[in-house]
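For this depiction, one protein chain was excluded, whereas all remaining protein chains were kept in their positions.
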Amino acid sequence: MNFSITLKIWRQKSEFDTGRFVSYNLDHVSPDMSFLEMLDTLNVQLEEKGKETVAFDHDCREGICGACSLYINGEPHGPDRGTTTCQLHMRRFKEGDVIYIEPWRAKPFKVVKDLVVDRSSFDRIIQAGGYISVNTGNARDANAIPIGKTKSDLAFDAAACIGCGACVAACKNASAMLFVSAKVTQLSILPQGHPERYDRVSKMVSVMDQEGFGNCTNEGECEAACPKEIKKENISRLNREFIVSKVKSAFSS
Amino acid sequence: MELNSKIPDGPIEKKWDKHKFDVKLVNPANKRKFNIIVVGTGLAGGSAAASLAELGYNVKCFCIQDSPRRAHSIAAQGGINAAKNYQNDGDSVYRLFYDTVKGGDFRSREANVYRLAQLSVNIIDQCVAQGVPFARDYGGLLDNRSFGGAQVSRTFYARGQTGQQLLLGAYSALSRQISLGNVDMYPRHEMLDLVTVDGHARGIITRNLVNGSIEPHAGDAVVLCTGGYVNVFYLSTNGQGCNVTASWRAYKNGAAFANPCYTQIHPTCLPVSGDHQSKLTLMSESLRNDGRVWVPKNKEDKRRPNEIPENERDYYLERRYPAFGNLVPRDVASRAAKKMCDDGFGVGAAKTSVYLDFANAIERMGKQTVEAKYGNLFQMYDRITDENPYKFPMRIYPAPHYAMGGLWVDYNLMSTVPGLFVLGEANFSDHGANRLGASALMQGLADGYFVIPYTICDYLAESLGKDKIDTSHASFKDGEKAVNDKLKKLLSIKGKRTADEFHRKLGRIMWNRCGMSRHKDGLTEALESIPKLREEFYSDLIISGSGEELNQSLEKAGRVADFFELGELMVRDALNRNESCGGHFREEYQTENNEAMRDDENYSYAAAWEYKGENDAPALNKEPLEFEHVHLVQRSYK
Partner (left out) sequence: MSKNCAVLDSSIGKKVIMAITGALLFGFLLSHLAGNFLMFCGAEAYNNYSHALVSNPLIYVAEFFLAAVFLGHIINGIILTVRNKKARPVEYAMTQSLGEKSIASQTMIWSGLIVFYFLVIHLVTFKFGTDVSPASADGVRDIYSLVVARFSEKIYSIFYIMCMIMLGFHLSHAIQSLFRTLGLSQPKYLAIIKVLSILTGIGIAAGYCIFPIYFGFIK
């Protein structure tokens, strides 16, 4: 059964514009549509009327690239848990619903246009140390380092992060610690990451701070919003790694 | 046009080693003097940019996404092949080579495929060293599974997110080089033209997608890693942003485009649900390891799947291919599904899908094991279709997935434009007419990590000491002007229909006429209807907004414009190839059992199309394929 909805969408020309909500009515919404397909439909209607389309980031539309964002009715990626916006379907909504759509809001995530934000701060955090320094061709045989299944599963759980930024969007302090902790956890659990372990956490946290993200106050909103269900215990690990790193460096020459 | 594949002499297992020794080297001090442009940051681009920067070259790297981590390689699910033979089940470099050539229906270049099989083992080592969390067994060693079209377990995987983990590995290597200052990264930049000087690739023109500025970038070589083009079908498993534009502009600047009609239709995708649909979702082929494909024996059977008794089900893959059963290669599985639906046996409201049933697997292994293996895929299916696959069989239908065709490259991965290298899905070289499962990741990473760092030297060494060209050169001004003109042209049409609408229409033509099966009549018809639709596009297109800002409509329109031209070339290529092979199935050329019928005598070549100008038909150049090691046979998976 198709239905009608009202959309309140944040429109902002550019980083320098102040932005405002604009209201749109949309009819004939099919419950089988994905949320983004619903926005596609709106955009076609806008474009046919010669009006500017709503800009939003998206690419794979299967929940893995991390491009889509959208703060839907007060929740990053909308009402379904463990789901990205692109995998959210309109059957979750009903006739007459009013849906607020906002961009991720955080100081480091500047609005580029409408619902598109600049998440390059995440790239800079990874560039600060979210890697293992191994040049191409320097590797040993893959089975030379056995890694127990429990450990490798734990590393995988953290590595599943898609870098979408929902954690920042959800946190009342716009903290990026879940994102940072996921990478730190992955590389600190795996033996390959050990040589740079403490240097890495120190550098990544430092860049995270410079970018202007807020601080964790242990309220778990990030975990609840994460489409890949990254656990907040990673933040605890991040703290531990950071403390050990600083204590070690204080006592080393 | 001369097609020199530059395949080294000597026995196949020595070719790559010999070649590595024969290529000219660039000494470390000189590497610093070279600027290399890498376009695309998927598995091929990310790995190439990182590896070249590690060697000391100055790399400029571009991607259209907001971050290099979002390239569509990230969506690959199933796994990556490597001839490690960790499972002791008889795998070897030669077997992987053999399987790939055979899987590609004998339309790939032997020497390239052999090299790919050799390098496969290094890839796994490299990725593990980067911290890619591949699946492991309880002893801590790497786990493998078997994958579509292979009878050995050689596929390494990281749950259903192998592509993601490998790409994040490459992205981390790239990030490291960015932080070291060896790579200048340009996200949200789209390459809109290739700049050539005296026939050599010397740079690109990009559009900054945030503010619309058109920027020239000069380099000593250009490496295209811009992926495949199956979004020409509108609905595909590709990301929304995947496009042919970079390759296409290179083609128009002299790079030959090879085998455009070789497109892969993946058998396990979700069926289309309505007109609003923007993409098709793929579910890993690994599902076929435990799921059984069937349709009701009776066309009119209206019962729910669970109510249909065993003896009234047709497990048609197991029936037709007893040896491989549900694990036949993708092209075979896809075509079989299409045939069942065309013959009226399809299921679902529109009768355009077949069942993929896990009831047996759940009975055999228990729900928990099935959940551990495929949980995320089942969840994805449930989320999209609102049906519980633990209770009812999934419904699947094939969807466009991968392009085996692409820019023609020689053994060095250099195109027909000197200095223009093409890696990964964007080139044509390794998969022939059909790609085997878990081979795309292997090829992308082999090209980027282990091939281009050696072969690019051979080209660069020759240009040492020659004049440097910068963006003040007239060719860059011309390129900028051409790009600006093209954008202005699109913006000034001011018609009534959106680029999306034209794309959907083009996609329908391509899918019906040049999709899973093709016929001379349909292709001939398409050759008329595509230009007609293109004319409408250039007279009735509407784009809102301007060129000086983030404008997703404008981006889309530019890409659709190129898809029109590519679509026509695909049809032309399909029409030229009077045989059936791999992903290219011509209805006129099939065996009595409806299997693809090759014509090795006349079509054992790669068709490299050469651009001849706006109003002239492209010229066909043939690179004969010689098979010294693999015996040409009709593929059989029985």
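Letters A and B mark the chains in the order given here, with residues in each chain numbered from 1 onward.
The rule we apply is simple: a contact is a pair of C-beta atoms (placed from the backbone, for glycine too) under 8 Å apart; a residue touches a chain by one contact, two chains touch by 3 or more.
What you are looking at is a predicted structure, and each value in this text was computed from that prediction instead of being measured.
> Relative to the complete complex, which of the depicted chains are touched by the chain excluded from display?
A
> So one chain is hidden, and I want to know which residue out of A:Val29, A:Val112 or A:Met208 touches that hidden chain in the complete assembly.
A:Met208
> Which residues does subunit A use to touch the chain missing from this display?
Its contact residues with the unshown chain are 8, 19, 21, 71, 73-75, 100, 102, 105-108, 170, 172-175, 177, 205-206, 208-209, 212-225, 231-233, 235-243, 246, 250.
Here, only the chains that are shown with their structure count from here on.
> Just curious, how far off is subunit B from subunit A if you go by their C-alpha centres, in Å?
Subunit A and subunit B have C-alpha centres separated by 27 Å.
> Once bound in the complex, which stretches of subunit B touch subunit A?
Residue list for subunit B touching subunit A: 47, 50-51, 54, 65-70, 72, 74-75, 84, 86, 122, 124-142, 158-159, 161, 163-165, 168, 171-173, 175-176, 178-179, 185, 187, 210, 237, 239-241, 273-274, 276-279, 281-282, 379-380, 383-384, 386, 449-450, 453, 496-498, 500-501, 542-545, 549-550, 552-553.
> For subunit A, which residues are in contact with subunit B within the complex?
Against subunit B, subunit A makes touches at 13-14, 30, 32-34, 36-38, 40-41, 43-44, 46-48, 50-53, 55, 57-67, 80, 82-83, 87, 89, 91, 112-113, 116, 118-120, 122-123, 126-128, 130-143, 145-149, 152, 155-156, 159-160, 162-163, 186-187, 190, 192-193.
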